[in-house]
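Quick notes on the structure that follows.
What you see is the complex with one protein chain gone and the rest in place.
Take a look at chain A:
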């Protein structure tokens, strides 16, 4: 039986279909989850996709954290459910305090869409075991509020405990502190990532297929479990 990976759709989610496609390409079954429902439908992992969950006229992700489904998700994540927040999903995870820090307006004040080179810094999270530590991949980044910030103690803590999952190379597209592109929680089951691995799963339409590893990592872990 294949793993069932939930993809939450908020009213303003945009990359939910892409995330579902990536799950399928990783040989798992995507399960559509509606933000207003109160049930995770027994999925084995959850992806919070990119987009503008509620328009994000307030702080990105600030309203989404109050969605009925988020309450269930926060509890499940604390119990070890693998959760990947991509872009707006990362913002929602920070607003929900599943991850520390916050994502603020890009320092260049422009929306930035580009093929971005990254280094995978932690290949032991639920979502990165199919990579090697130090592996370099090219994955699209596209955001308006992608500048990762945290207080110095939190940054030290993230750095010293190996919780930086990925870092920008060549160009820091949004001014993130320490070139941070993604982080995880202490247990490694919750990962927030500003770049979009779901847009790098097919050579035809993506920058590469190097994003697929995030999805195959969690699927392998789930199948093995």
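Methods note: contacts are C-beta pairs under 8 Å (C-beta built on N, C-alpha and C of every residue); 3 or more make two chains touch, one makes a residue touch a chain; residues count from 1.
Criterion: contacts and distances are computed from a predicted model.
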{"item": "Listed names \"Phosphoribosylformylglycinamidine synthase subunit PurL\", \"Integration host factor subunit beta\", \"3-isopropylmalate dehydratase large subunit\" or \"NADH-quinone oxidoreductase subunit N\", matching UniProt entry of the absent chain", "value": "\"Phosphoribosylformylglycinamidine synthase subunit PurL\""}
{"item": "Touch with the omitted chain, as defined above, among A:51, A:182 or A:213", "value": "A:51"}
{"item": "Full-complex contact with the absent chain, from A:15, A:121, A:179 or A:210", "value": "A:15"}
{"item": "Contact set of chain A toward the excluded chain (per top definition)", "value": "11-12, 14-15, 17-18, 21, 50-52, 54-57, 110-114, 140, 142, 144, 196, 198-199, 202, 204-206"}
